[in-house]
Structure formats: structure tokens, C-alpha cells
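Every protein chain but one is kept in place in this view of the complex.
What follows is chain A.
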Amino acid sequence: MQRQVALIKQSLFDQGYLDEQFMELEELQDDVNPNFVEEVATLYFKDSARLINSIDQALERGSFDFNRLDNYMHQFKGSSSSIGASKVKTECTMFREYCRVGNAEGCLMTFQQVKKEHATLRKKLEHYFQASQ
């Protein structure tokens, strides 16, 4: 079972979904907080869902306030970075680049990627945490 969990985790790193920051968080787990990483992940997905919703609404309105969009994505990128969500972070960076140059189409396209990577990571981490129980 332990080996299975280790393999799942290794594949998350090998496939670039997670980076070394995730390992830093695992190092913080102890007897007092044995589920620290799962708790932080839950917090992350709750917070990022809110940000995704805000960006979705802003884009649906057709409102390309690039400053505002960039601010949302700055927060999203920050959280993603803190949890080691590597692919999500990369897509966030791309989105911010499009905001910087005022490219609406680029923003729309990259945002779909952000959501896709976010959803994939969520599924994979849920599977990992379940296997770790």
C-alpha cells in the first residue's frame, strides 16, 4: 500500500503536476498535524475555486479589465506556488503575460488551460490523499 502511495506521488512529480514545494509541505506534517498537506490542499482548492469564479464572471461580462484580472491571477499564482502546483502556476504565468500585453483572446484561451490543469490536479490529489489514508 505504501509503495502504491509512493508511486502515485512520484508520478505527480514526474508528470510535472507538483514541484519541490509540495515536499516542503509534507516535511511540515507531524503528530500534531498529521494531515497538514491535505488541509492546505483543501484550503487551496476552496480559495482557487473562488478566484476561478471571479475571473469567469469578469470574462463572461466581456469586461477585460486587465489590471483586475491580473490581480486575481496574481493571487491564484501565489497560492499555486505555495502548494507546489507547478502546471497550474505555469498557466497562471501565461495568463498574466497576456494581461500584461492586453491580449483578450490569449487570456480566454489560457484561462481554459488554467481551469483544466486545476481540475486535473484536484482529481489527482484527491486520489493521492485517499490512497494515503
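We take it that a contact is a pair of C-beta atoms (placed from the backbone, for glycine too) under 8 Å apart; a residue touches a chain by one contact, two chains touch by 3 or more; residues count from 1.
One rule holds in what follows: contacts and distances are computed from a predicted model.
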Omitted chain (choose from "Rab escort protein 1", "2-methoxy-6-polyprenyl-1,4-benzoquinol methylase, mitochondrial", "Cell division cycle 45" or "Response regulatory domain-containing protein") - UniProt protein name: "Response regulatory domain-containing protein"
Option from A:S54, A:S82 or A:S132 whose C-beta touches the chain left out: A:S82
Residue touching the undisplayed chain, where the options are A:L28, A:A49 or A:M109: A:L28
Sites on chain A contacted by the missing partner chain, in the whole complex: 21, 23-25, 27-28, 30, 33, 36, 39-40, 43-44, 47, 71, 74-75, 77-79, 81-84
